[in-house]
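Left out: one protein chain. Kept in place: all the others.
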Amino acid sequence: MQRTLSTRMLLNRYGALFRMPLAENLAEVGNIVSAVLVMTMFMWVFAMLWQAVFAAQGTDLIAGLTLKHTLWYLLMAELVVLSKPLLAEEISDSIKTGSIAYDLMRPLDFGLFHLSRYAGHVAFRACVNLLAGGAVVWLLVGPPPAWQGLFPAVLALMLAWGLEFCFEALIGLAAFWTEDISAFRWIHQKISFILGGLLLPLDFYPPWLAAVARVLPFASIIYAPGRLFVDPDAGRLLSTLALQLGWLVVLGFAFRLLSGRALRRLTINGG
Amino acid sequence: MARKRGLGFVGALWRVNLLSAMEYRVPFIMQLGGMMLNNVIYFAFWVLFFDRFEEVQGWTLRDMMLLFAVVASGLGLAMMLFGNCRAIARIVAAGDLDRYLALPRPVLLHVLASRSSVPSMGDFVFGLIWFVLAGDVTAAHVLRFLLAVVLSACTFTASLVLANSLVFWLRRSELLADHFMNAMITFSLYPGTLFDGAARVFLFTVVPAGLTGALPVEMLRDFNAATLGWLCVGTALLAAFALLAFQVGLRRYESGSAIVARI
Partner (left out) sequence: MPAPNKGKGVWRNKVVSIRVSRLTKSFRTRSKQEGLAGSWRALWKPEWRQVPAVRDISFLMERGEALGFIGPNGAGKSTTIKILCGILHPDSGTAEVLGHVPWQDRQQLCYEIGSVFGQRPQLWYHLPPVDSFHVYGAIYGLDRDATRRRVDFLVDVFELQHLLHTPVRKLSLGQRMRCEVAVSLLHAPKLLLLDEPSIGLDIVAKQRIRDTIRYMRDEEGVGVLLTSHDAGDIEALCNRVIVISDGQLIFDDTMDELKRRHLTAKQVNVRYLEEGERSLPMAGVETVAAGRYGMQIRFDPRTVGVDAVISGLNGLGSMVDITISDPDLEDIIGTIYAENALDPDAA
């Protein structure tokens, strides 16, 4: 029997799931301290590297980016990657241990259940990471080049994490078919690092590679929010959001398809 | 009954680790190959970087290859032989040290050798291949490379034991230990010449990644006894600290009964 719930009850339910990770993260001082340490460490290494590179080139501008642009861009890129929880691992563990059967017994939508928790984790960690990393970068190279980039960047960040959620969930669900998903996880991670421009803005790539990488979903996740942040304009905002939404439709559909198939498989096997 | 009290049991542990890993053929091969592919893709970043900038403070793509070779093989060796060094915090927090304490062998050695990570075998092999690809495969150079790898593996093991032993005082420092490991790997894989002054001090104390990457490659690029000496002294000091921290911390171990699981 299908029970219909009011929107308010649904909001209540998934709101509670969203708040849980906030409490979990807050409960451990260690999480916050380590987030600050990691962010500080990364931004500091990047600063060393890029100061050396800009000094060696003897120029203020590489491919249209200054040192300040580059570092604020890299901060945003790291923010995307460092703020997300290990969703693929969580899903594959729940499949391997069989606890996924309990998750499914609750009257919750599988996708929304994980998405609410994911959003809770990301919201908390992103705030901590942004404050910590922002402070470090500010100290090293001064304030962000364009404050008006903040709002468009936040918008693009949310879509980016939506896309990343789909990728991670797809990889986690692969555990239904293979015993171990870690190889998929590393390779997806490294491909998104390279094609998303985590360590080097896509603008510094050879033009042919940059052109290909820009339209792939990895750039929509890592490159787009940061690039929008340091260099906001209406045209870039529109094209970025359009591309992100397009990929979100594709990946969201793939997730629905695969999770439907996986869960049917679970019922056939009897959990 | 006659008892042998040597270190033969470590060999028996390694053997059984390998047997366990090979129980599952497909994941075994996928993890091995996956790790190597993963490293190749990661290296692509530096290919792109040096394609654009040629060199950074005297480092070229070839130095970068040597660096990746030493770090991957060193880390791989450490994780193959002493795979639990990264997991001590988790083992202690879960109360799983009981198993080892109930057996008549040195606890730290027993814990360390009780896990061999499969992907790390991929790392190890990747490092060897990268060394060969970087060129200069003379006997002397190969010997120096192997020495660098062994020292790098010792440093990785010792520094991870040290970082993980914090769990005895902080109780829930598993995440911190994970981040420490990531920091070690991250810092190891940047050109050593990038860091000077305070940064260099930092990389030989707090996060001793200078000992796992930069210094061994310095030794390979321009071999001299002084560099080798510093490397050995640093590694030995770190190992001594790690042993001390674990032994002192062990007295504070609280087993599993007091810690509620479910995180």
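Details
Order of writing sets the labels: A and B. Residues in every chain begin at 1.
Here is the rule we go by: a residue touches a chain if its C-beta (ideal position, glycine included) is under 8 Å from a C-beta of that chain, and two chains touch if they have at least 3 such contacts.
For clarity, every value in this text was computed on a predicted model and none was experimentally measured.
With the whole complex as reference, residues 1-6, 8-9, 11-13, 15-16, 19-20, 23-24, 95-99, 101-106, 110, 251, 253-258 of chain B touch the missing chain.
Here is the rule we go by: only the chains that are shown with their structure count from here on.
Of all the residues in chain A, the ones that touch chain B in their complex are 24, 28, 30-31, 33-34, 37-38, 41-42, 44-45, 48-49, 52-53, 56-57, 178-180, 182-184, 186-187, 189-191, 193-194, 199-200, 204-206, 209. The touching residues of chain B, counted against chain A in their complex, run 24, 26-27, 30-31, 33-35, 37-38, 41-42, 44-45, 48-49, 51-53, 55-57, 119, 170, 172-173, 175-176, 179, 182-183, 186-187, 190-191, 194-195, 199, 207, 263.
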